[in-house]
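Yeah, one chain of the complex is gone here, protein chain that is, but the others are all in their spots.
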Amino acid sequence: MTTEMFILATLDGLSAAALLFMVALGLTLIFGVMGILNVAHGSLYAIGGYVAATLGLAIDKFGLSPALYLPALFLAAILIGPLLGTLLEVGLLRRILGKEHVLQLLVTFAAFMILEDVQRLVWGTQPYFVSNVMNQFGNTDVLGITYTNYQMIVLPVVAAVAYYGLRYFLTKTWLGREVIAMTFHREVATAMGVNAKLVSLLTFVIGAGLGTLGGALASPSTALLPGVGADMIVQSFAVIAIAGLGQLGGAALAACLIGLSRSFAVYLMPELAVLTPYIIMVLVLLVRPEGLFAATSMRRI
Amino acid sequence: MFIRLVTVALIVLTIIISHSFPWLKTPVIFSLCNGLAVLGVIVLIRAGQVSFGHAMYSCAAGYMVVFLARAYQLDGLLLIGLATSVATVFSALLGLFIVRYRGIFFGMLNLAFSMVLYSIISKFTTITGGTDGLSFTRPPLAGFVLERDAFETALLYVVLACALICGLLAQRYFESAPGQSLAAIKTNETRLEYLGISAKHVFWMGYLFSGFLAGLGGSLFAIAQGLVTPEAGYWVRSGEFVFIAILGGSGHAIGAYLGAFIFEFVRFYAAALLTGAWQITLGTVLIVIIFLAPEGLVGMLTRFRLPARR
Amino acid sequence: MKRFNRKFGLIASMMVVLTLWAQLSLAQEKPAELKVGITTYVTGPASVFGVPAKAAFDIMIEEINAKGGIDGVKIAPFFIDEGVGTSGVLSEYRRANQEMGIRVMLAAISSGHCLALAPVAEDLKILNVMWDCSTERVLEDAKFNYVFRTQANATIEMVAAVIYLLRTKPDFKTVAVVNQDYAWGRDSWEIFINTLKALKPDVKVVAELFPKFGASDFSAEISRLQALRPDVILNTSWGGDLDTFVRQAAQRGLLKSSTFVMPLLESSMERIGDAVPDGVIAAGRGDHYFLHPETKNDPAHVAFVKKFREKTGAYPIYPSYHAVQSVIALKAAYEKAIKANGGKWPTIEQVAAAMKGLEFKGFGRPIKIREDGQGMEDQLYGITKKVPEYPFPVLDKMMFIPAELVTTPVGQKSPEYVKTISPEILKKEFKTYNYTK
Partner (left out) sequence: MNQTLLKTTGLSLSFGGVTACDGIDFELTEGERLAIVGQNGAGKTTFVNICTGYLTPSAGQVFFDGEDITGLSPRKITRRGVARSFQIPQIFAEHTVRECLLIAASARRDKLGFFRSIDRSVDVASVDETLKLVQLSQRSHLQARLLPEGQRKLLDVAMALVLNPRLLIMDEPTSGVSSEEKHGLMETLMQALSERNVTSIFVEHDFEIVARYATRIAAWIAGKIAADGPPKQVLEDPEVIRNVIGG
């Protein structure tokens, strides 16, 4: 492996990691606070993408300014994330908080199945592809290889902003601290006056928003079609399992691990590229059963 | 008593229906095979653990059947026996690692292993036939070479017998000392250790048994379908098993089969009647079950039973 | 207990009624309608093919029925969704046969489903027309009396691709592949490279990339291919995978730096045409093309394209044409069998017999069904070219590669056959057309 290849693989790996991280960030945040692994997060990703593509098409159709392409992606995430997030939280998740983990997981799985069909009913089965934004940002040549600025710069920057923004919110604001308090001990936090319902809703909406944002940002570079959500959710599961559930910073590292290992595999052992997320997950869990960054918990006796 | 009645009714109904409507034989066989694998998942659910990768044992057994059937002209029953043993050994080995994990991590690790197996099978096209899978000609059953129709009837009875025996065995296991300890893992593993019982060992035995059931279901499925595809080990299949387990309920072994029948029925008619909306239907059924009958169909049956007892 | 008994009675009586009804409907000589089971993808990623194909089925069947059907018998389609998975399709297929009495099936899109269904059809004596799947293994590994294919197979398509490539760009040294990681992606590459090596032994393979089916990002693959700069890159992907790859590769200039061979590009052209540059070798699995140089002005074809556009808003793609061919072939076979039967409605066996050696014509060149059930369909390859008439590229320098030249002979197996193809084949005369308005 030459230095040149090393640089190329790193660039590819990071842009893939950025998208993966954004989706996983929402997922792990929700788990940290509510203790629910939300399978429907995959649908949020897909729907975010579809809405963004629809807005992109609308901009073209009504002849609006191309300057709107990028804002439209964020608008899509802001429009649909909180809407669906609220719907899911109030309609389903709030009602299953006390139930067994299995049942909680399956409820979100059911929501995922339903939303999967809803997507097909709304957007049909033909792939959607609106790549205006990617074209708009142009290309940069690195070592003779052409990269899109969108994937190489925009995605990682947005992911970093999302991460630091979330961290700022959680540690520096009053509301954020309430969220953190909930992650440590739900009952105690509630007893100390934290409005559990509100905090849960807020967390879920933020998490859902990150999911839809991931989808919206992915839409310029990838085709949207039935099934995109399923693929994303399995990969994000791998990310948060490797990191340790509820670990935000860990998720960033795990996403990079998966993204980079996949892109390096394409150069070194292409046949293993598909397997890398799972192999990493198995290896990490075998060595650290609760993920790389989680502390082991003990039962109170 | 009531459950015994339901069991008998189910068997009789299975036989009658399959004979009056020959086309139902395949879905009935498939349901029972699924039911066996689901029973495996239920064993683990009793320990409070959910495997999102159990289809790997069915899939492994299925491929074993195909490999053996293509390499040597073996009898169907022998194929089932050998393939199931391989799956059981496989689960025993993986189990050594996996039983250390609980909750989400247990599910994830199973998922990861199953995806590794799935990817490997899809990749080694020359050996496994890739995603198109491998097919094989109908093997003789207990020495008899049968036409498709007779073969399916015979297979139906083989599957039914397996389902019945395994259902009984599972039920006895649930009520045995290791089975009771297994269920105790769900609520208090610490106490189990403080009784001097090794939770890992108890769980490992349960895992082995569940691998056996999933393997048996998978090998029967392979024989019934005459074809095995990697699809059989995909995480969505594992998800289906969990789905059915919740639908049927883990309170009693019969739940696995009840769930499998209802699942097949709902999917079948949803796909036929509401083309393009069968996932909505299944999703809705699942949510309704979880909210209204979290113990599954078995829960409904036992609730039905209680007043009569007093 | 009482309630249980009542339920049981209800079910039992329902069963009796249904059985009687099923037997009655089987007993008729000339049926009121010809029930035809059709499997297609309505859900899942392959619905990019299944849905346009279903539209074509609807159009064709409606048209035939409007003209009185087959000898006065109307066709009643019954659709089965392939998106539910192999076991689901198998169950539904058998239900269609044994409950609904359907004995004519058009199945399937997925090669995996064809492999699973063919032996079932043979056992149940169902006339099964494989209308879209490509695997050559079905008809080469076993002999069937009830199973036919009304279109080409993977071998024909990929050998033709090699011939077209070598005829239009004979001087190249390196080749790479980036295919979906599943049976078709693997098999098509296998046939392609073995044929290529037989015809041009000095060719060097520089990369074999099989990103997973349904991958959403090909950045790493594209970077690697850009670094390697192979002369030729094969990509047999379809649907969302192809769309994503082409968009990302086009944006990064890869499509221009290597010659691409995309045998299924025709099916994505209208969606992603703006990203496709001139000079990509493309096709649509056969001679299916709405601008087919020999049939584009046939009134029937023109009318079909018009109807199809009215119904779906898009131009028909190859699965739609496959659908058309299967329906037309079925009708032709019935008519042939009726004729042979002295004007009487034929049995399924008679129709199956008529299928062998059947000649029919869809909206492309005429097709003949060989004795092993394989359809002999000529292949159309071309090179993309932007024209003012369409918002997406059309095919130029179109070449017809006759089926007889590139089809594995009966009794032989493709993997061995392609290695024996001699370079003489490249010297043959092929009919070529340039794009005209």
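A, B and C are the chain letters, set down in written order, and residue numbers restart from 1 in every chain.
Rule of thumb we're sticking to: a residue touches a chain if its C-beta (ideal position, glycine included) is under 8 Å from a C-beta of that chain, and two chains touch if they have at least 3 such contacts.
The structure displayed is predicted, hence computed values, not measured ones.
Chemist: Can you work out which residue in B:55, B:104, B:183 or B:242 touches the chain that's missing from view?
Modeler: Checking the options B:55, B:104, B:183 or B:242, the one contacting the hidden chain is B:183.
Chemist: Just name the one of B:77, B:197, B:266 or B:300 that touches the chain not displayed here.
Modeler: Residue touching the chain left out of view: B:197.
Chemist: Extract the touching residues of chain B with respect to the undisplayed chain.
Modeler: Against the left-out chain, chain B lists 169, 172-173, 175-181, 183-184, 186-188, 190-198, 205, 209.
Note that in this section only the chains that are shown with their structure count from here on.
Chemist: What is the distance, in whole Å, between the centres of chain A and chain C, each centre taken as the mean of its C-alpha atoms?
Modeler: That pair's centroid distance is 37 Å.
Chemist: Roughly how far is chain A from chain B, centre to centre by C-alpha average, rounded to an integer in Å?
Modeler: Distance between chain centres, rounded to whole Å: 32 Å.
Chemist: Provide the list of chain C residues touching at least two other chains, using ranges where the numbers run on.
Modeler: 42-43, 181, 210, 212
Chemist: Enumerate the residues of chain B that touch no fewer than two other chains.
Modeler: 119, 123, 276, 278-279
Chemist: For chain B, which residues count as touching chain A in their complex?
Modeler: 45, 48, 50, 97, 100-101, 103-105, 107-109, 111-113, 115-116, 119-120, 123, 189-190, 235-236, 239, 242-243, 246, 276-280, 282-284, 286-287, 290-291, 294
Chemist: Under the touch definition given earlier, write down the residues of chain A that touch chain C in their complex.
Modeler: It comes out as residues 4-5, 8-9, 11-13, 15-16, 19, 117, 120, 124-127, 129, 131, 134-135, 139, 144-148, 151, 218, 221-228, 231-232, 262-263, 266-267, 270-271, 273-274.
Chemist: Sort out for me which residues of chain A touch chain B in the complex.
Modeler: Residue list for chain A touching chain B: 37, 92, 95-96, 99-103, 105-107, 109-114, 116-118, 120-121, 230, 234, 237-238, 241, 245, 271, 274-275, 278-279, 281-282, 285-286, 289-291, 299, 301.
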